[in-house]
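I have placed the structure first, in the form of structure tokens, so that the comments after it can refer back to it.
Every protein chain but one is kept in place in this view of the complex.
Residue numbering begins at 1 within each chain, and the chains themselves are lettered A and B in the order written.
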Amino acid sequence: MRTELLRRFLTDRWSVVALAFLLAMLLSSLLNGSLTGFEATATSSDTLIGPSPVHWLGSDELGRDSASRLMFGARSSLLVAAGSALAAALVGVPLGVLAGYFGRAVDAIAMRIIDVILAVPTVLVALVFIAALGPSTTNMIIAIASASAPQFARLARAGTLEIRERDFVLAERAMGAGHLTIMVRVVLPNILAPLIVQFVVTAAGAIVVAAGLSFLGLGIPPPEPTWGGMLQQAKAYMYQSPWYGIFPGVVLTLTVIALDRIGASLRRAMGSTQDLGRASASAPGRGAT
Amino acid sequence: MQRIGDQIAEIITLHGGTRSEAQRRAVDLLDMVGVPQPATRARQFPHQFSGGMCQRAMIAMAMANRPQLLIADEPTTAVDVSVQAQLFDLLRTAKQDTGAAVLLITHDMGVVAENADRVCVMYAGRVVESGPVDDVFTQPAHPYTRALLNCVPRLDRDVDGALAAIPGGPPDPMAERRGCAFAPRCPQRQGRELCGSEIPVLLGMPTSPGKPQRTAACHFSTEPPVSMEPDEGAAPSRAGEVPPDDEPLLEVTQLVKRFAIRKGVLSRTVGEVHAVDDISFTIRRGETLGLVGESGCGKSTTSRLLLRLVEPTSGDIRIGSVEVATAGRRSLTAVRQRVQMVFQDPLASLNPRWSVGENAAEPLRLRGDVSRSERMARVHELFERVGLLPAHSGRLPHEFSGGQRQRVAIARALITDPELVLLDEPVSALDVSVQAQVLNLLADLKRERQLSYLFVSHDLSVVRHISDRVAVMYLGKIVEIGPKRTMFTAPRHPYTRALLASVPVPETGRARTGAPLQGEVPSPTDPPTGCRFRTRCPRAEDVCAEVEPPLNDVGGTAVACHFPVLEPWDQTIAGADRTGDTTMPSDANVMTTGGPRHAH
Partner (left out) sequence: MRAYVIRRLGQFIPVLLLATIIVWAMLFALPGSPAQVLAGEDATPEQIAAIEARYGLDQPVWLQYLTWLGHLFQGDWGTSLVNGHAVAQLIGDRLPATAQLAVLAMALTLVIAVPLGIAVGLHPRSWYGRLTNGFLATGLAAPTFWIGLLLILLLSVKLNWLPAASRFVPFWESPVGALRHTILPALAIALHASTVTARFVASSLSEVMHRDFIRTARAKGASEGTVLRRHALRNALVPTITVVGLQLGSLLGGAVVTEVVFAYPGLGRLLFTAIDGRDFSLIQGSVLVVIAIFIVLNLLVDVLYAFLDPRIRFD
């Protein structure tokens, strides 16, 4: 089944492009300056110029090369993205499965907490966390993960609730399986599909939130270049160099589009295999094959 | 999202009626199709209607503009047999009133026999036979029609030995085809080349003058029919041939299950669903007990209670020496190795992410004491026995057909060598031709391994074929239980008789009388006092409302009725207890498919 999934994913040209783009970005972020000839933190006297043969994407107020800074900034963005999504999943999924499987009291309590967090958009939750903990990469990951875990919990719970009633789970119980076995071996593998998609979606959102926090000055502290931080500076120099504000945003947007595309493609690829499992089952009654 | 009345009215206004006119007519139509309190009901929403009533509303919608042609596509697949009888009555009346022609699409041969004037048999996208229903049923010209009529279990007589199942499965619609599509399964073919190279043309056949034309698409339709060989690998068997042991394997005593209904702000329990209300029965070693009833009678809940997948409210369930209702974890696990279950929908009961081999081996894996290689060996052994290729055990469930998936489920149920197998509607989701194969397999397995079965089904013909004893349930109670023979030749309970009379039999020439069972099943949250069937019983008297009838032995069968029927039963008269007028058949075309649904 995995090869089938891969094949279906690969048929979507754009998501392959997206994947390539992300890999290229990752790669370039690790090469500090080799591509552009400038280091991300090297200052110069060519301040606030637009795109030129020397500085491909222009330079900032300290003469640093924007292109290099953008590439370097990818590091923290991708790290925060992957880290938050992973942390959110590791916390949210077990919670959701437990709530959905056992129901009643466990469900009620877990859902109330989740409702509170879900009631507030990610940015604010993250803001509150950062305000309390102070800005740093780790804190940012914790903050965003806390805001995103409820989504995973909700999805896991919904999936568990639906799977729980299906005959093959009942059959497992009829064969004498215990609760833990059922949750891990039967329920979890069957609810993976939306969770994987959510992972990608969370990662995409994390990049935007992280940029937003950096923009507000609450992100990763300087001198580490971040996309959001660059945009913050760009706003101050809006009238002098409009280019300063355009490129970081473009890179941000492209990265998020790429992640979104991959997520949509995954959803499509996995949705079809799930549908196969449901196609005949939804044609009930006598006479259907 | 839309009110019923509005939906019916819409079809009128779409074709040029005024709004108020349409609304009035909608209420009239609802009345005509037998919906009680039509004016109130018209303001309700679909979720407030039962399945049968929804179908009536659909019929009302279809008849609203007095059509000339009414197309009914499997109109009764999702409803109970008693409601089905009512709905066909209704269709008959509607047809008469409007003079409409009816195109009835169905897979049920009984329905065809009772309702149609002409029949068209389809296979793999082509018409293979057509003609007046009498002729086609008594002297089918196409081998497929013949096979179809022969492989169905009968309500009116016992089929000795195995069912004459059609080997193989329905054709793949996407496969390339040369020649006749039925050729791979056809007994008439006898290896002849022509069937595999040329597609037979639908040709007219000689009929008596004045009768509608008969056609058949077979190269050899004029030859004397070659009968189907019994299923390969299955020696002729008799269900019930093995005399059951005297000692009961399963003993159920006064089993009760009530579900609480919670409503309101604080989830207060406002009522209870009496799903299973004080039933008792036994199953002996080597015996098949058929459990029949309509939806909501509690038969599925009963089977789940036996494995304690649902907690009983009270009562005893004794399997061997273990008391299931109160068993501790270890005893319960041990019991679950001796008793296994096969579910209705094979696709839903197999884990879609595991291969069929893994699915089948799961009970052994859970037991923990069998190594992987041993498990695989066992799986291969069982796969061969149930008619699957062991080489395919690595494939996923969705790659198999319904019949094959059910075989996997059966293999899974047998892998721990159980003594009792609970089968919950195991063939209801299968095509008619595949159904026979699976039934034969079950009968063979039972004989070979001395299994006992609890066979839950709503399909009385199937139950007749496979059971030794039969229990009839209504609203959570067993109303009649006894040997199969007596049940079907001399049923004593009025409900049993009405049920039998409602089932359409695939034989033409019977008088079409009105539906024997009117009204709908009362709500299980508020069952009638005394005898639960009394609200629909033609023999009910005052005592029936006051005193609940106990199960009394009447000539070898236990019946729960104050006035059991002692007259014999003859299915061919289609029920002497029925009331209702005989309707004269008017012109109706009927199309039947025994094949897969995508064939039409």
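The rule is short, and it goes like this: a contact is a pair of C-beta atoms (placed from the backbone, for glycine too) under 8 Å apart; a residue touches a chain by one contact, two chains touch by 3 or more.
Every value quoted in this text rests on a predicted model; they were computed, and no experiment measured them.
In the entire assembly, the chain absent from the figure touches the shown chains A, B.
Which of B:61, B:111, B:218 or B:273 touches the hidden chain is settled by the complete complex: it is B:61. Only one of A:17, A:31, A:90 or A:116 touches the chain withheld from this view, namely A:116. By the touch criterion stated above, the residues of chain A touching the omitted chain are 112-113, 115-116, 119-124, 127-128, 130-133, 204, 208, 211-212, 215-218, 231, 234-235, 238-239, 242, 245-246, 248-249, 252-257, 260-261. What chain B contributes to its contact with the hidden chain is residues 1-2, 10-11, 14-15, 44-45, 47-48, 61, 263-265.
The rule is simple: only the chains that are shown with their structure count from here on.
Taken together, the chain A residues at the contact with chain B in this complex read 1, 166-168, 170-177, 181, 186, 189-190, 274, 276-277, 279-281, 283-289.
Chain B makes touch with chain A in their complex at residues 74, 77-78, 106-108, 169-170, 304, 307, 309, 332-333, 336-337, 340-341, 343-345, 347-353, 359, 362-363, 366-367, 396-398, 401-403, 412, 428-432, 434, 459, 593, 596-597.
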